[in-house]
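Here the complex is missing a single protein chain, while all its other protein chains stay put.
And now, chain A:
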Amino acid sequence: LAPWIPVVGLEIHAQISSNSKLFSGSQVQFAAPPNSLVSFFDASLPGTLPVLNRRCVEAAVMTGLALNCSINKKSLFDRKHYFYADLPAGYQITQQRVPIAVNGSLSYSLCIDNKMSQMVTKTVRIKQIQLEQDSGKSLHDDTRSQTLVDLNRAGVGLMEVVMEPDMCCGEEAAAAVRELQLILQTLGSSQAIMAEGQLRVDANVSVHHPGEPYGVRTEVKNINSIRFLAKAIDYEIQRQIEELENGGTILNETRAFDSKLGFTVPMRDKEGKQDYRFMPEPNLPPLILYDTKSLPANMNHQQVINIDWIHERLPELPSVKREKLVEQYGILPEHSFTLLNEDGLAEFFESVVKQTQMKPKKVIGWILNDLLSYLKQHSLTVKESPVSTFLLADLLNLLENKEISSTAAKQVLAELWKGEGKTPLEIVKEQKLELLQDQKELEQICQAVIDGQENEVIIMVLG
């Protein structure tokens, strides 16, 4: 059987973190009462007009720069038409002809095996980033044969990030999305929490034989977590391979991932091959951005976005931060990867390192093995940790000063998790875990043990 090459591309919609919507002043807020955040424009009341939100543009520029894109100094808005209950105007305002950013790249790391012992870096090309409106939400109430429409989300700003089909499997896609998520969160351009719908991923999957053209692709939607993303993609790849090997064909269709069953199913409500009748949005002039060179001297500062100004103020990206951690603390790249993968963990680590004499190379073990596994076990975030950096540093100092053994330290830590407010020293005293430093005392204890086990000693000495 000839080998199959799976090809995976992604379309990611990230909700922009802003106070108000992309084209109107209504608020952006998760889980508000239905239809409580709807302006006249969002409800498509006749005669209302879009007004571009500056913050949303800045978020898109930041994201484009962080993803090594070229920022288009002139980009355009278009209308994409289709009828649906959650789209009040009957069209979505998007950027189809000339988006705000193009031709970027995202580097992400992957573990060769499951043990996090060997990381490899891959790159995926970013085709473009475009600004567009989010739709409202419609909930189908089949029992009462009705559809309930909530327009709170209608008009919220989105950045659609299109990743070229450079990925080969669920794992790569998951790693790429995870890295994008970290970047967005670092920039603050999107909170990117998948569970709150702030990051939505659609996967385009196809398979083909080496040397042959790409196969027909399917689009997989309704993926609610990074874990399910990997599963959905891998399932779909398998499904396509089996289908083709059994002589079947792949339809260019949209499929939904059913997380309970673990497979993809054709979508019931699919739009089919729609003609969106794209048309320029006549109410929005072209979006013009400047850089230091092109900035006119008499421009009103309020009305202008300077790409270079934004570039200079970009925060440190995850990849840079990871390298710095490795350099500064002598930890392994895999360690640095895990540190950044957990919200607040890198800061926790650095804080502990500052407060202890123990070398970072040793501290990292306590952070990644003990602290992290405990937090995972109890589904806690780093912020919720009952053990503060101060307490842990305190404990590690005891260990470093040889006042307790490492076994004892683990015992103390277990006690600290209870969060009863005791200091490590107090626990050590309570449980009599002090290491004996006195040579003489130690000799006496050893002698006593040996004396009590004469037969065993003889056997040992004789070999």
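Just so we're on the same page, contacts are C-beta pairs under 8 Å (C-beta built on N, C-alpha and C of every residue); 3 or more make two chains touch, one makes a residue touch a chain; residues count from 1.
Just so we're on the same page, contacts and distances are computed from a predicted model.
Note on the omitted subunit: UniProt lists it as "GATA amidotransferase", one of the names in "Ciliary neurotrophic factor receptor subunit alpha", "Myb-like domain-containing protein", "GATA amidotransferase" or "Nuclear pore complex protein Nup85". The hidden chain makes contact, of the residues A:13, A:55 or A:81, with A:81.
From the options A:3, A:33 or A:47, the residue with contact to the unseen chain in the full assembly is A:47.
Between the chain not shown and the residues A:113, A:212, A:275 or A:454, the one that touches is A:275.
In the complete complex, the residue from A:70, A:147, A:252 or A:292 that touches the missing chain is A:147. Against the chain not displayed here, chain A makes contact via residues 40, 43-52, 79, 81, 83, 85, 88-91, 145, 147, 149, 275, 277-279, 282-285, 303.
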